[in-house]
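Note that one protein chain is taken out, while the other chains of the complex remain in position.
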Amino acid sequence: MLNLKGIYPPITTPFHEDGALDLEGLRFNLAHLSAQPLRGIVAGGSNGEFSSLTIEERLTVVAASRKAWPADRLLIAGSGLETTAATVDLTQRMAGLGADAVLVVTPGYFRNKMSAQALIRHYTTVADASPVPVILYSVPANTGVDLQSEAAAELSLHPNVIGMKDSGGDITKMGRMVYECSSDFQLLAGSGGFFLAALAVGAVGGVMALANIAAEQLQAVQDAFERGDLSAARAAQLPLIALNSAVTARFGVAGLKAALDLIGLRGGLPRPPLMPASPSEIREIRGLLGPAGITPVQA
Amino acid sequence: MLNLKGIYPPITTPFHEDGALDLEGLRFNLAHLSAQPLRGIVAGGSNGEFSSLTIEERLTVVAASRKAWPADRLLIAGSGLETTAATVDLTQRMAGLGADAVLVVTPGYFRNKMSAQALIRHYTTVADASPVPVILYSVPANTGVDLQSEAAAELSLHPNVIGMKDSGGDITKMGRMVYECSSDFQLLAGSGGFFLAALAVGAVGGVMALANIAAEQLQAVQDAFERGDLSAARAAQLPLIALNSAVTARFGVAGLKAALDLIGLRGGLPRPPLMPASPSEIREIRGLLGPAGITPVQA
Amino acid sequence: MLNLKGIYPPITTPFHEDGALDLEGLRFNLAHLSAQPLRGIVAGGSNGEFSSLTIEERLTVVAASRKAWPADRLLIAGSGLETTAATVDLTQRMAGLGADAVLVVTPGYFRNKMSAQALIRHYTTVADASPVPVILYSVPANTGVDLQSEAAAELSLHPNVIGMKDSGGDITKMGRMVYECSSDFQLLAGSGGFFLAALAVGAVGGVMALANIAAEQLQAVQDAFERGDLSAARAAQLPLIALNSAVTARFGVAGLKAALDLIGLRGGLPRPPLMPASPSEIREIRGLLGPAGITPVQA
Partner (left out) sequence: MLNLKGIYPPITTPFHEDGALDLEGLRFNLAHLSAQPLRGIVAGGSNGEFSSLTIEERLTVVAASRKAWPADRLLIAGSGLETTAATVDLTQRMAGLGADAVLVVTPGYFRNKMSAQALIRHYTTVADASPVPVILYSVPANTGVDLQSEAAAELSLHPNVIGMKDSGGDITKMGRMVYECSSDFQLLAGSGGFFLAALAVGAVGGVMALANIAAEQLQAVQDAFERGDLSAARAAQLPLIALNSAVTARFGVAGLKAALDLIGLRGGLPRPPLMPASPSEIREIRGLLGPAGITPVQA
């Protein structure tokens, strides 16, 4: 069983001014991240704007990431698509490119029909066909679908379903999942805002946008937690929440990319229709870096 | 200005048992629909499972529909994608295949960032580049995005934005849009459940899943409405609501396809992860056909 | 059967500066309203801040309204409370004070438990005990409860349940209710924003905050509708939507009271915690009066 314990940034996808993939920027960011206390990366997640990339671009990002990312660190590839068959195909191709595992977002366009039964069938088919372990991914803010504990519990029995990234923030549900899923099912917090809380109810780590800019701070949360020093864990966690909110729910990918620019990495603009962060948003993000223990390099 | 007045079914996409496009089934359905009182069809809408098709499949559906559909009847093609650039490209290709207009759904994955400003920029870029008129498409049940009146009003000033399909069902907003948009902006009801109400506040027609199986009944609503006989219009509209709900919100595309099977057309199964309608759902749909004035052909 | 056809303002409750009931202000407003084309009034509805009054104050408002309001015009009294027993008691007392009918809002604190079964039991008990006809009242924006068509249909069979005020704005549901309820069940639009649409699907009138300031304009909608002139009805309806929104969803009771002040009636302040309308809100409301055909008297 692949051990997922630890912290993962869902890496962003840099673009050139003309909108094309900026693979040099991607490598630049990965070189920086490889010096951080990270268990691995997620390539092609929500913050990677996977939904704004073509299939070929998604594969290119995974291939380029695999080459640039240390072989002994995990590369988890986002391979979810709106149909089961297409997800199977993309999963297999990403595995072929060296992904250690795949992160499979729930389909969302027909959200009202994504019953437990439909999701169980979907993920079972994907997991049966996947050469690498499958991690479920629930992100209701983007998909309108909240994968519930009952479905997770049944899927956790599949030998190739090893865990779940939960970005919904319903901590009661997360606790229930830890309790109801098989004992080796690995829960990952989907946002830095509730990382400590998720660890408290049994998560083993997190895939968090914030890890792109605050890996050390998040690692400090997990380190303190693991040595039973909850006071220190809390002192590390709480100052991160406002910044986390700024680079996720409030300003989105554009905000995260602006934060990358502020610390000297390759952020740039998201693909339209996403708007760039406004000057006042960037100012606000900048103001939140310091309290979170991050030093901006940009004047 | 293209006159949109009238009724349009968003046609379904039939599949073979192996999941491939069933173009013969598509043509069979279109032959039936061409005998109905329809102003045109929408190919590649939500009920066409556009979100479950590849780009190439979407183009194939439009091309095949254009060949099979009378040249003097409108073919509106669903060309929306998650990015502005990809939507421009698909719009141009669909126009090249003979689409009379395009129906462009709001992007939805980054729903929380789909501000009026972002949507105006998106649609303006698409409309600037489109060789054919653009129809906005708001369907919050699928996308989580509800295109508001302010954005619609500004977009209605664009000479190549001719109307909007609104599936949200907020009749107050629809009235407001009719009032605030340019006088030649054409509102289309997005569901047969509120067709008469939408006409009352100024819609010129509707793109309605129900039109796949009840075109005559919907035309009766519009005919009575236009001659000022509201009592007759109501008598035509009200019996359709329960069936409409069954083939849209309640049972979704699978329900609509089951209804097509029941009346002798080519319904079949939706693509997974969508589940097929269950036997009890099919029984319920069957039971709703009669009260809506539809005779099932299947025993 | 009491014929409800027509327009009703849910009257506001004026307060003195010290917060006490201002019955003289109430009578002043009623004198004005009695010259308007109104079928009746609702005393003690949401816009009457019933939820901010004591039981005794609610009774006082009904008693004072009955004295001041013409005997041949309807007085509908809001008698809903959180328990069935208390609602029965208040209903009987209000009937004793001369209310022609009662408007009974759904309980809301335990909204997640207000199943169809619970609501049917509740309203049946109230209707059994009420000396006057009962009108159901669904206002999900305040209560979180949306009384559905199934419950309404069953309740419509009760001889003492004569109709429903629906403020939810789900026009599809309203059409369904008209179809499924007994033929003499009388639906009243709960907001001026969708009055025409509600009439189109079979409503007989409306209880609308806007009727406090625009009774003639709303009557023009209904008159045109009833003579089958939908174009004129729409021309009367659409300019009212923005103002209606300002005195309901956007600025609430405080906005409605500010509008009353602007046209020379006794508005005043709502009870805290409701905040008064801000100067900029009042300016906006003032700006919306003209387009709706209302002349402010205040400089």
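So that you can tell them apart, the chains are marked A, B and C in the order they are listed, and the count of residues begins at 1 in each.
Keep this in mind: contacts are C-beta pairs under 8 Å (C-beta built on N, C-alpha and C of every residue); 3 or more make two chains touch, one makes a residue touch a chain.
Worth saying up front: this structure is predicted, and the values here are computed from it rather than measured.
**Q** Using the touch definition from the header, name the shown chains in contact with the chain that isn't displayed.
**A** Touch partners of the hidden chain, whole complex considered, are A, C.
**Q** Which residue among C:Asn142, C:Asn160 or C:Ser182 touches the omitted chain?
**A** C:Asn142
**Q** Of the residues C:Met1, C:Ala31 or C:Ala85, which one touches the chain left out of the display?
**A** Reading the full complex, the residue touching the unseen chain is C:Ala85.
**Q** Mind pulling the chain A residues that touch the left-out chain?
**A** 169-172, 175-176, 178-179, 191, 193-194, 196-197, 199-202, 225, 228-230, 233-234, 237-239, 241-242, 244-245
**Q** Need a quick check: the contact residues on chain C for the chain that isn't drawn.
**A** 19, 46, 51-52, 54, 82-86, 107-115, 117-119, 121-122, 125, 141-144, 249, 252-254, 271-275
In this section, only the chains that are shown with their structure count from here on.
**Q** Assign the assembly's chain-to-chain touch graph to one of these shapes: line, ring, star, complete, other.
**A** Looks like a simple chain-to-chain line, open at both ends.
**Q** In whole angstrom, how far does the Cα centroid of chain A sit from the Cα centroid of chain C?
**A** Roughly 49 Å, centre to centre.
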